[in-house]
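Quick one: structure below, then a few questions.
All protein chains of the complex are present and in place, except for one that has been dropped.
And now, chain A:
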Amino acid sequence: MTMSVVSPSQDHKGFMAGHGLAKTFGGVEVLKDISLDIRSGEVHAIIGENGAGKSTLLKILAGHLAPTRGSLTIDGETVALSGPVDAEHRGIVLVHQEILLAPDLTVAQNIYLGREIKKGLSVDDKAMNAGAAKAVRNLGANIDPKTVVGRLSIAQRQLVQIARALLVPHRLVIFDEPTASLTPIETDALLKVISDISKSGAAVLYISHRLPEVKTLADRVTVLRDGKLVTTREAAGLEPLDMAQLMVGRDVSKLYPDHVAPEGEDYVLEVENMDVPGYARNASFKLRRGEILGFAGLVGAGRTELMEGIVGLRPAKGKIRLNRRPVSFANAGQSMKAGIVYLSEDRKGKGLLLQEALGVNLTLAGLKKFVRGIMLDRKAERAALDQAIAEFDIRTRNKDLLAGQLSGGNQQKLLIAKMMLLKPNIVIIDEPTRGIDIGTKEQIYMFIADLARQGKSVIVVSSEMPELIGVSDRIIVMREGVIADEVSGKHMNEREIVVLATGVKPSEAA
């Protein structure tokens, strides 16, 4: 990463400030007495664990929520934002974490959606395409404005979303975890965009779980914990580890548990010449008993699709041997029966029924275990939920909550508990800690290491390099649908992996 923000923050003029902001939801105070100022031209990072109140604070600043107590000032004058539109008129724009674009419309149509340029009665496509091309180019990207958004990568979509947000005159741009689903290279490009926005004089408020990124990018850092403001400091004097400790309130220097990599020929899973049409070609690898095998690669390298092909969630061709016996799976039900489970990266879309209760979610995959005669044994289901809550430390105030009401970290724990009910021998876990706070991350790493110690085998697919290096015994790197190489031991470092993932030679990458 080569970012640097030179201008010292003392030069920045105050743009917006919050004074004693508090927010109460039905008697529970989720934000307590927060005062902070946001200066023009600075990148101001807000960090904190899930549940610390970051999203609530951000929604108040962007006019989506009104504070229960406290006030906001813009340019020194007290304002009451009536809603996001009002905030936008005052130059405050929010870039959402989720991609909110119409996949069947083109880049230009999306960027101008709801504010189309008109020529008489018809829309002026020519002007909009030109405007969109310029807006995208300003972000350092090269995307044809006539491309349908559905064909773009996640990173490109995110740029389009940012271009759309920046189209209105802006003085404060708020980013909510913009890099959560991006690879390192895409992340670097986005961080440059963010830094350019601040250099142009606007303030940037930036939420992220990736602390090294915060370190490179931010001028000042505000730490929230349990709805309270812990501190606001200059980023210059803060190391990522300091930030983590401020967030969690305790020592977190040992994030990754120790695990001794197994050696020898005790392979539980052997994949040979696996083809997943359109995504992965000719993939071969072996997984040992008790091993934690990492899969690295850029988004779109075909890691997720390869895994889905292996467990029968996608059409795929190739040889799979499980405990030396050839197997093939036509659907996830079959691979589960054989003892392989796959935990999707898309927790909300493919992992959990957000509108259903925790118990329903927990038992969905292993429902057979809860059938007595022809009836579901609801008592056993409730007992299983109690056990899962204790075993996996799922933090919920009430067992009657819906899965969608849990925080991201607790959803992930619920998903893990759900799949563990199947008592698998091989666990494939895709982006295990995406959008999860550091405390929960630590628990999940512990859990993965424990699984391996029990003699189970784990495949971890992740775009977070430090995590992959921290937990894996060995890492396979994929590039454009093929396995580029495998690294282990001292070769498991970010530099070598990035080189393999991108295909850029070391001399060029340096």
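By our rule, contacts are C-beta pairs under 8 Å (C-beta built on N, C-alpha and C of every residue); 3 or more make two chains touch, one makes a residue touch a chain; residues count from 1.
The definition used in the following text is that contacts and distances are computed from a predicted model.
Which listed name, "CheW domain-containing protein", "ABC transporter permease", "Sarcosine oxidase subunit gamma" or "SDR family NAD(P)-dependent oxidoreductase", is the one UniProt assigns to the chain that has been left out?
"ABC transporter permease"
Just name the one of A:410, A:425, A:472 or A:502 that touches the chain not displayed here.
A:410
Quick one: which of A:254, A:324 or A:397 touches the chain that's been left out?
Answering carefully, the residue with contact to the hidden chain is A:397.
Just name the one of A:200, A:231 or A:355 that touches the chain not displayed here.
A:355
Which of these touches the unseen chain: A:333, A:455 or A:503?
A:333
Determine and list the chain A residues touching the chain excluded from the picture.
Interface with the chain not displayed, on the chain A side: 25-28, 30, 50-56, 226-227, 313, 331-337, 342, 344, 346, 349-356, 360, 364-365, 367-368, 370-371, 374-376, 395-398, 400-402, 405-408, 410, 418.
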